[in-house]
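Here the structure is laid out as structure tokens; the discussion comes afterwards.
Note that one protein chain is taken out, while the other chains of the complex remain in position.
The chains carry the letters A and B, assigned in the order they are written, with residues numbered from 1 in each.
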Amino acid sequence: MQTVFSIAVDALAYGMVLFVISIGLSVTMGLMRVVNLAHGAFAMIGGYIASYAARDLGLGYAVAVLLAVVGTVLIAIPVERFLYRRIYGAPELTQVLMTIGITFCIIGIANFAFGPTLKTIPLPEALRGSVDLGFRSIATHRLFAIVCGLVVAAALWVLIERTAFGIKLRAAVDNAAMAAALGVRTEIIYAVSFAVAIGLAAFGGVVGAELLPVEPYYALRYMVTFLVVVSVGGAGSIPGALMACLLLGAIDTTGRYLAPEYGEFFFYLAVIVIVILFPRGLAGRFK
Amino acid sequence: MNDGPLFEVKNLQKNFGGLSVTDNVSLSLVPGDRLALIGPNGAGKTTFVNLVTGNLAPNSGSVHLAGQDVTRSSAMQRVRLGLVRSFQVTRLFYDMTPEEHVALAVLQREGRSGRMIGQFRSMPTVMDEAREILHLLGLLELSQFKVREIAYGQQRLLEIALAMALRPKVLLLDEPAAGVPQSETARIEHALDKLPADLAVMMIEHDMDLVFRFAKRVIVLAAGTVIFDGSPQDVTQDARVREAYLGSYANASSAA
Partner (left out) sequence: MAVTMHDPMTADKTRRRTITGSLIGIAAIIIVGVIGYFLFPNNLALLTRIIAIALLVLSIDLVTGYCGVATLGHAALFGAGAYAAGIAAAHYGITDPVLMTLIGALAGALAGLVSGLIILRAHGLPQLVLSIAVIHLFHEAANKASSWTGGSDGLSGIAPDALLGLFEFDLWGRTAYVYGLFLLVVVVILLQVLVRSPFGMLARGVREDPLRISAMGASVKSVLIRMYVISGVVAGIGGALNAISTQVVGLDSLSFTLSAEALVMLVLGGTGSLYGALVGTVTFLWFEDVVSAANPFHWLTMVGALLIAVVLFAPKGLYGTAAHLLGRIGGERR
């Protein structure tokens, strides 16, 4: 019973971290139709900035999170401007190669600048220890990750369903040419979405650092995981991404607990089965 | 078994949600038929083509080819049984030459397209047939150019050449003159005259001049149902056809 509970908490926390990082990827892929393999690299940059700020500069956790998000977005802006813009609408293979190239570069630079070791982000007092729920206690940090995921999901839901920006965004995801013809300035939508997506990735990279440790090969190690979320959830769908994250989080965590010697074998097997069963994603919007 | 019509559609029905896009359509073709399927925009012509070729599955009704029920057969199987289509928007291999296109179609028809050794250029029967078809359609001079380098009208002719190379029993031409300048439709028409006499042809077309010159029989589709089936001479006189066309135009202009 204790194991089931631990698995459930870990799975939920892991799923929520996945959600925070990949939801931006899902929205931008739905919007700009770019197969972006470098998304995880931006989450990793966020992790490195936060680690540097909190551990080396001794700044507070909240400041570190803020710096990570702002810093990563600032780094991403020229990358978007000079590299991503060239591949909007290009064939898939071109997009794959360009974004793998970006990933390799970021890994190489991170390796050079910070070395190959794991980087920790010291947690503030309030997030250490555990919370007593009455019948069980769970690690505060796990709870924090879960709450962050829920807050992000709720905030995105409000942004997309309840604001004028959201209406334009949904129109552009549905049919960019039509939205443009109706006077939606799609380039602004693209730029804002890209910035939000990168910011969320960085945020997720920091919050999830306990579960997805920050090291140079982070970008490559979790590349597939993030892509799978989008592919399984369906690009551009928030409920789809949420479902996919929870499902994949559950499968991965259960596998680690019950059959650790198989590594990620069952995770990838599940991915194959899910993608084959739902080629258009759980929410069925991906084309 | 082959006593019935060569090609037959029985009570074909397709609904999208609550809307019947193809509503109880029946028709049949015999060898040598030259049928034009016309109808105002939104009449369900494209859906009908997709149902017939097997790219869409009907809700009910059946499609028969040479006495065989092909309702459940895939698009590819129908082609192999002799039901060939051309595309409304040209679909060709832009990096390949017309000669390669037609040779590939000939090889495919003969079941030799899976051969992994030899070249079609050293297969005299394939080359002769490919060149004959290209010659017939006036494409021989262009046979070594890449398709991306030749004019759109010539690409449309190559679509017809491909269909001929597959030697179909029933040929479905989806707007063969679409996108071709008025000055060049004569060449398309000329090409259509070269189609084998015993082939059953169903053409979907907007260009009424072409319809009147080509078709011996016209079917009018409106709102998913057949409202006229008869000779080209009678079609313009038919009250329901006039209503379908003029009525829909009147509605369209008031809506706009």
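The definition used in the following text is that contacts are C-beta pairs under 8 Å (C-beta built on N, C-alpha and C of every residue); 3 or more make two chains touch, one makes a residue touch a chain.
No experiment lies behind these values; they were computed from the predicted model shown.
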- Message: Using the touch definition from the header, name the shown chains in contact with the chain that isn't displayed.
- Response: A, B
- Item | Touching residue (missing chain; options A:A13, A:M29, A:A145 or A:A179) | A:M29
- Which of A:L67, A:M98, A:A197 or A:C245 contacts the chain that the document leaves out: A:M98
- Note on the structure: From B:R72, B:R91, B:K216 or B:R242, the answer for touching the chain not displayed is B:R91
- Contact with the hidden chain (one of B:K10, B:H64, B:R131 or B:R187): B:R131
- Note on the structure: Absent-chain interface residues of chain A come out as 29, 35, 83, 86-87, 92-94, 96-98, 100-109, 111-112, 220, 223-224, 227-228, 230-231, 235, 261-265, 268-269, 271-272, 275-276, 279-281, 286-287
- Kindly note down the residues of chain B that lie in touch with the hidden chain. 53, 75-76, 79-80, 84-85, 87, 91-96, 100, 103-105, 107-109, 112-122, 127, 131, 135, 140, 144-145, 162, 166
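As a convention for this text, only the chains that are shown with their structure count from here on.
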- Task: Find the geometric centre of each of chain A and chain B from their Cα atoms only, then give the gap between the two centres in Å, rounded to an integer.
- Result: 49
